[in-house]
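Below you'll find the structure I mean.
Here the complex is missing a single protein chain, while all its other protein chains stay put.
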Amino acid sequence: MQMLGMGQAVNQALREEMQRDSRIFLAGEGIGVGIHDSPMMPTYGLLEAFGPERVKDTPVSEAAIAGLAVGAAAGGLRPVVEVMFNPFFTLASDMIVNHAAKLRYLSGGKTSFPLVVRIKSGAGFGAGCQHSHNLEAWVAHCPGLKVVMPATPADAKGLLKSAIRDDNPVVFIEDMGLYFAPAEVPEGDYSIPIGKADIKRPGTDVTLVTWSKMLGVAMQAADQLAREGVDVEVVDLRTLTPLDTETILSSVRKTGRLVVLHEANRTGGFGGEIAALVMEQAFDALKAPLRRVTGPDIPVPASPPLERFYIPDAGQVIAAIKELL
Amino acid sequence: MQMLGMGQAVNQALREEMQRDSRIFLAGEGIGVGIHDSPMMPTYGLLEAFGPERVKDTPVSEAAIAGLAVGAAAGGLRPVVEVMFNPFFTLASDMIVNHAAKLRYLSGGKTSFPLVVRIKSGAGFGAGCQHSHNLEAWVAHCPGLKVVMPATPADAKGLLKSAIRDDNPVVFIEDMGLYFAPAEVPEGDYSIPIGKADIKRPGTDVTLVTWSKMLGVAMQAADQLAREGVDVEVVDLRTLTPLDTETILSSVRKTGRLVVLHEANRTGGFGGEIAALVMEQAFDALKAPLRRVTGPDIPVPASPPLERFYIPDAGQVIAAIKELL
Amino acid sequence: MSISTQTKLDMLRAMLLARQFEETLTELCRQPGKIHGMMILATGQEAVGAGVCAALSPEDVILTNHRSHHHLLARGADPKALMAEIFGRRTGCNKGKSGTLHLAVPEVNALCTTTIVGGGFPIATGLGFAQQYQKQEAVTVCFFGDGATSEGSFHEALNLAGLWRLPVIFVCENNGYAAAQSYAEHTPVESLAARADAYGMPGECVDGNDAPSVLEATRRARERALAGDGPTLIECMTYRWRGHGETDPQHYQPAEEIAAWKERCPIARLSGFLQASGELSDAELEDLRASAAAIVTEAVRFAEESPWPEPEEALDDVWAE
Partner (left out) sequence: MSISTQTKLDMLRAMLLARQFEETLTELCRQPGKIHGMMILATGQEAVGAGVCAALSPEDVILTNHRSHHHLLARGADPKALMAEIFGRRTGCNKGKSGTLHLAVPEVNALCTTTIVGGGFPIATGLGFAQQYQKQEAVTVCFFGDGATSEGSFHEALNLAGLWRLPVIFVCENNGYAAAQSYAEHTPVESLAARADAYGMPGECVDGNDAPSVLEATRRARERALAGDGPTLIECMTYRWRGHGETDPQHYQPAEEIAAWKERCPIARLSGFLQASGELSDAELEDLRASAAAIVTEAVRFAEESPWPEPEEALDDVWAE
């Protein structure tokens, strides 16, 4: 099977979908002519392949980019726009949250807004907190938006296809750290349904719920613990909203223990939602307290040792799990 | 004691603080000359009292208003700016989240940003989801911001004073429904510390955690249940961040049961954070599952019966509590 | 470009209907319990909606804002469905989800409406882009107020529309106020139309109380757009007779100012012109008035007799299938 980084997998999904459906166009800052010369980047080569009518480099105008998507979707197209880094989501948020998410409801269901907002996210590239700020919890708190956060290139390809084919606005968050970690990706057309979590590692002793780049950390911790005789079930959410409550709940009903792992700041992170869900619906199955392993409640610092301190690692996950056993 | 609505209490706090400290100024849309002629509104009469140098009506420019606060705070003033309705926070969010909250950290602690962003919030006035969208969970997920949400006029006055005197950016969210419900407010100067929850009703059977306008619903439910022999402890958070974990935890350790009540949408709401906290740190004390009573996962609709359906009521709280007994 | 009598009468009809519709709402707001939520009216500004919409063809798209009744009625929206929506009824054009503030009427290509001030600008560029991309023979009109031009979205969207030569007509309804703030209190330059220069598009300032002038400016802009020459900014000078909303006591609007502008009523102006030119008889004018009144009466009756939505219907319409 082909080995692709997540950027390449995204690229392939975009290519195949654009070939399939001429209503799809891309817009964003530097998505056509860019400052990166790397085939690992998600929009690499698409300008050459589809031309400037369908691959639109925009001015530095996040609200206009998002609004372009909203209007174009209402006008019959299927826009896929990019927010360059997650903190810039703030600048696009009125268009996405007050418009893309709400205008269908406000019309009484008469219109729809089939658009995808791709956001590049994640800490780890030394640029500091105005470039790194994981805000998926914001988007997940907005009815009318679906939030997809793939952890593997194969999932990214299949989920992006579903996002593009969805008639609702979908926010698709890519952790840039995953661009550079090739893994197997099926060739050709396939899609992965939005709203389905994936058990990336079955286990019996504890449920470890995570998403996006933290899946790698989770798997590392699970492997290590397996050697110590602890059998961890790793649930990769893949989609935050709609949330696959069934997969989470049946896992916790089986293991009786829950650890949630995310890179975003702890307080107010989406980990709380998982905790509440389990506490509401699987309380009787619980044998131990919750542990959350998350970024601390600080902005992401720039200096390498400080940034490493920010990002959760397998050691912390292992320690948290051991506290529950 | 004087009876004031929350708008009047805010007004009194602003007046007293502006008299005390000439570095304080106000800015916002229609905060001086406004379209409301009511003394119940928070900035009523302040233009007359302090003049146009200190009470600045601005153009319809939410980013500029928030940035004005950030820059003026760096420049030695103590701005108090208003975001007219909570959904417009999106338009100010880059300035508040990426700048007010982070610039101190980015400077290595060399600068500070003593500013207050007052946000008018809450459903119930028939204006629909572009005017009503409770977004406190967003702000609470941003290290560097404090989030205050008073439920009573007396708390509002004392908390706003603390917010203004705080050297950090504070987001102060006022539910407009509370403007028109007068209650006792102490005269003269007093402050209420940020980061302290308040037990508005002690009880032994179940802990009901809530904040802002939902306190009224909580108290109504508690009164009703008291008549049925159920003794509810109502914890009014008052501050979401920094969160008073001690008060929440000791209440739950006493009652063994937790219900969280908020008006914001359920998924991703701050109720999840409370759930996670309790599940992490008071697990052994828990006798029953969690119940959340919240706005459903829909935008706030405009039509009266639909909007009433959106807003949580005492009946739902009572039902939730009864499920736990 | 000449304007046919028929077109002039259509504009007059649209203005009379809007006036009647909104004066009735003013009345209804005085009756406790009839209308819930804010009520924002365009009384006195009717020539903008009528003039612009008279220049459009059915394929064109309009995008309006919180002060939308006159735009939507001129565009041909069903007064009953609008009124029922304003009353919050299930039969409203948006099933009660929207209320008066975000009336969307896709049936007349008013695909969505936003009450976020400035929210329309970027969406209009998107709609215009879709028209350009699909090579449609159609334009997008974006209605907005003078106050909205202070939003950053104005700048981002007009820059993009100018850059990509999108077929968008930006119609500023300069009624002198952004809520309680007068024009000079929010904008340090005399003309908003002049701001078009900053985006490489033509800007034109017209008498917004003269429907034919508005129509002609819109026609010119529309032709330019269809010819591929990109967007135009039209500033229509007009005035808000009533407060920002119906609960606004208007203290900040000088009485003489209001009176002076009422002298310049857009309806009296067009009907007077048509009467003077012999295109409209007194009897015909009375007929037009009566028919507007009948339509609005019927709309109110329809709204009042319509059922409320069931509470659980709030859960519908969030998601497309």
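We just call them A, B and C in the order they show up, numbering each chain from 1.
Just so it is clear, a residue touches a chain if its C-beta (ideal position, glycine included) is under 8 Å from a C-beta of that chain, and two chains touch if they have at least 3 such contacts.
Quantities reported herein were computed from a predicted structural model and do not represent experimental measurements.
> Just to verify: which one of B:L26, B:L47, B:V80 or B:M95 makes contact with the chain not shown?
Checking the options B:L26, B:L47, B:V80 or B:M95, the one contacting the hidden chain is B:M95.
> Which of A:A49, A:A181 or A:I298 sits in contact with the chain that's absent?
Once the missing chain is taken into account, the touching residue is A:I298.
> Looking at C:R19, C:H36 or C:H186, which residue reaches the missing chain?
C:H186
> From the listed residues C:E85, C:E156 or C:E173, report the one that touches the chain absent from this view.
Residue touching the chain left out of view: C:E156.
> Mind listing the subunit B residues that contact the chain we can't see here?
Touch with the absent chain occurs at residues 25, 53, 56, 58-59, 61, 63-64, 66-77, 79, 94-95, 98-99, 103-114, 143-144, 167-168.
> If you put the missing chain back, which residues of subunit A would it touch?
Touch with the absent chain occurs at residues 29-30, 33-37, 57-64, 87-88, 91, 125-128, 130-131, 296-299, 301-310.
> In the whole complex, what residues of subunit C lie against the chain that is missing from view?
Here the touching residues of subunit C are 150-156, 159, 162-163, 185-189, 194-195, 197-201.
Methods note: only the chains that are shown with their structure count from here on.
> If you average the CA atoms of subunit B and of subunit C, how many Å lie between those two points?
A distance of 36 Å separates the two centres.
> Approximately how many whole Å separate the CA-defined centres of subunit A and subunit C?
Centres of subunit A and subunit C (C-alpha means) sit 40 Å apart.
> Out of subunit B, which residues touch more than one other chain, so two or more?
In subunit B, residues 87-88, 91, 128, 130, 297-299, 301 touch at least two other chains, as defined above.
> So which stretches of subunit C touch two or more other chains?
Residues 92, 96-98, 102, 114, 116, 119, 152, 318 of subunit C touch two or more partner chains.
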